[in-house]
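For this depiction, one protein chain was excluded, whereas all remaining protein chains were kept in their positions.
So, chain A:
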Amino acid sequence: MAKAKRGNATSSSKMADNSDKQAEKFSLMLDSSDDEAPEEVTFEDSKTQALRSMKQALDTARREKELLKEKRRKRQELFQEQKKRKLLPADVLEEIDPTSSKKPRQSEDEAEEEQQKGDGEKELRKKKKKTRGKLAHSRILKGNYTVATLEERSMASFQQQAAEDFIQSRLYGPGSCRTTSNELLSLQNKKGWNKSAAVQFVKKDWACKEKAKAEKLKKRWIHKQHISSC
């Protein structure tokens, strides 16, 4: 701390120092004959000075933190206000409320999402319609809102998936020394008495969509050539 202080002192008051030094030099030069003893600074004084500067540093840090906090809080408040402004009016929420406590929150969230995207009811209806296919039960209320229950994709399925992945990685993952049946049969073909090609050497169903498209284009091109030549 003392070092830092000294450092600070030097950096902040370099100019002062220089001038001081110059002044000192000047004064030295002027008062070279004075041989003044250096000023005596008591321990107490220097201690209080050190403490004061420490406190000052702490204070500034605290103040800065508080300022940041204030700023953040203000921003958060602003966002909340904006959100509240964009929410559905209270009476619509009341309508959705009697169905269950979970559903209005879901629909609210969905609604918020929708609102935040920018468009109004139209988008909401569209999104609700899209998700209706996935949801199990749905109720249509008056207006353009649908409330539906979501499927329970809880922890159980996540754990089940993790367990299945464990088995999969132990039996088929790296280090399991497995080969495909294609490879096995191909090796048999190569090593047997009647050596033949590997199994599925030519993959007939490879890129079938692209092949069909190419066929169509070819036909079209031929047709065009035919027309242009006639």
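The rule we apply is simple: a residue touches a chain if its C-beta (ideal position, glycine included) is under 8 Å from a C-beta of that chain, and two chains touch if they have at least 3 such contacts; residues count from 1.
Following the convention adopted for this analysis, contacts and distances are computed from a predicted model.
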Just by its UniProt name, which of "pyruvate dehydrogenase (acetyl-transferring)", "cysteine desulfurase", "UTP4 small subunit processome component" or "DNA primase large subunit" is the chain not shown in this complex? "UTP4 small subunit processome component"
One chain is left out of this view; which of A:Ala50, A:Ala163, A:Ala197 or A:Ala214 touches it in the full complex? A:Ala163
Note that chain A touches the chain not displayed via residues 156-157, 159-160, 162-164, 170-171, 175-177
